[in-house]
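Here is the structure we will look at.
Excerpt of the complex: some chains, original placement.
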Amino acid sequence: MAGSILGTIFKVSTWGESHGKGIGVVVDGCPAGLNMSEEYIQTYLNRRKPGQTKYSTPRKEDDHVEILSGVFEGRTTGAPISMVVLNQTQRSSDYSEIANYYRPGHADYTFDTKYGFRDYRGGGRSSGRETTARVAAGAIAQAILNSLGIKVSAYTRSIGPITINYEKLNLENIMKSPLYMPDMEASANAEDFLMQKMKESNSVGGVIECVVKGMPVGIGEPVFEKLDANLAKAVMSVGAVKGFEIGDGFKSASMLGEDNNDAFHYENSTLTKETNHAGGILGGMSDGSDIILRAAIKPTPSIARTQNTVNKANENIEVNIKGRHDPIIVPRAVVVIESMVALTLVDMIFQNMYSRLDKIQEFYKK
Amino acid sequence: MAGSILGTIFKVSTWGESHGKGIGVVVDGCPAGLNMSEEYIQTYLNRRKPGQTKYSTPRKEDDHVEILSGVFEGRTTGAPISMVVLNQTQRSSDYSEIANYYRPGHADYTFDTKYGFRDYRGGGRSSGRETTARVAAGAIAQAILNSLGIKVSAYTRSIGPITINYEKLNLENIMKSPLYMPDMEASANAEDFLMQKMKESNSVGGVIECVVKGMPVGIGEPVFEKLDANLAKAVMSVGAVKGFEIGDGFKSASMLGEDNNDAFHYENSTLTKETNHAGGILGGMSDGSDIILRAAIKPTPSIARTQNTVNKANENIEVNIKGRHDPIIVPRAVVVIESMVALTLVDMIFQNMYSRLDKIQEFYKK
């Protein structure tokens, strides 16, 4: 199970299972001199921890982060930063039943086939709990971006059929909505919709949108390491994400060239674009406009309804999955998507530093 | 401009500009013993070369491939396979005008900002001509997949507002449609639509779909190297792609859990799924069903209409882009998307070989 390391220069190595001893991450390649503390990291983890609202699992997990290395006297030293969130309860009893069958929509079957067996407790490595490590690392990435004047903001764009009205969108409302949905009217409607589906023991999907402001021009490497390609990989690597768009995305496929092109123009001596259908990326590189991307999140596969599936004895069976599951993943996944975007941006911003000889010469001039 | 190397084990290193001496690729990590010839590679290149139909640029480019290394007596040796397609005409005169302004929807501005200057002839490295190298490498990947019983088929799903009817979809019609659109009725309608928009000097986008049959179960590495995440990156790295979906994609975001889950069942002792909303991937690993993915392609940015833009003297200007441009990229991009999928699958199929100790022991038993 290689695959738990992300990044080319700013590298993130995650570990941990849902019901093991803990979840953790090592960040290798963080520059020295960044202010860093457990309290800061914790503010990001709090955005994804369970039990915040009635729309997430009532499981109590404190998700307290501890920094084990790489920070000295309040600043990063350049050495790997190891962070750990110990699991407080390891109730494997809740999950032993699922050891013998494959839950629909989950990775039980693919894990068993690939590895010969699996740590079935709470989904093991394929649990959404794995994203704790992504958020801890993402918090460090966001601190780097902030120090460069870049701000990444993710939020809920839609829940089931309820979508925000862009005329009422206000990014400052993100934290005011229990669903991280920054149109308060849409948010209230989505709450109603969710309550209804929870009563019906069903689950709901949605779309997360992310905006990046303050990007320098030219970040992203042509051909295979385009910025949008790397963002796509990072976002699609989050469990339950089934689609990715940049700018107008799938809508642009039915547009005409004249309408889809963004005209350049100078406004007060500053080069800008009249529109931003491209979502801030041209030729795989940032163009200075806001980067706008979206992730489609499928409904939670764990539902309390009776479902058909198979067991390891090769029998067709019916199952009722027990446990306290999120009726929707979207709100808790908002900070996860934001983290994946931040991790990718830092890596690509660093990779851009070798593009021009004159800048390298200036960097090293004595 | 790092970024022209793709892959972890099966590595592809591309080079070349639109109007330079040629386009080429080095494939490193191809196993020994694969039958290979220039004739075989050429069949793939012919699917993307210009001038095939009235819907593509009338430029004549033969795109003749030459293999320079890595093949001995008709078989790959395991050494790097270097392939080159020499450019037959290097008419830089056609393009000198664009040296001084930034075409809307193109990478001129981002290239100039990132590198300080650019090879402006025909778009240089950011030309669609770069994908020639991807297709040559992709042909090798497809040969490996075929030897393992895996078949990758891409085709046009929609052009502007015209979408195939899945009841009339027949993959055997892909090569019969001049638009690689395997519903002949939709294909004819799309031809009409295209002719109309060409008369209006406009351009059109569309959606490419790709189906993979015969995948083993368990390909893809959990967490960051999920199969769908790597497919997303590979597909999004193709110029003009603005969105990526797997399975039901964005549609799944508005579905309910009960409807989106694919029930497992045994049919004649074989484990299958009753539906395939997941598009053949569970937990980032192939589940044995067909893999289904889609790419949204924006309309060609080069149009013969007057457009607003800026020049390098910091002035707002109007431009009329000359030259013989494709009114739509989609049909020629079909084999490019297919190639990117094939390259990704080979790399992930190789990466899966280290998942289980018992299989490694069997591999090395004396």
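In this document, chain identifiers A and B correspond to the written order of the chains, with residue numbering beginning at 1 in each.
The rule is short, and it goes like this: a residue touches a chain if its C-beta (ideal position, glycine included) is under 8 Å from a C-beta of that chain, and two chains touch if they have at least 3 such contacts.
Not measured: the values here are computed from a predicted model.
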Whole-complex copies, counting every chain including the 2 in place
4
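Quick note on the criterion: only the chains that are shown with their structure count from here on.
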Distance in whole angstrom between the CA centres of subunit A and subunit B is 26
Which residues of subunit A touch subunit B once you look at their complex with the stated criterion?
1-6, 14, 102, 104-107, 109-111, 113-116, 125-126, 130, 158, 160-161, 197, 202-207, 217-218, 220-226, 228-237, 239, 242-250, 252-258, 260-266, 269, 271, 274, 277-279, 282-287, 296-303, 305, 307-310, 314-316, 351-352, 354-356, 358
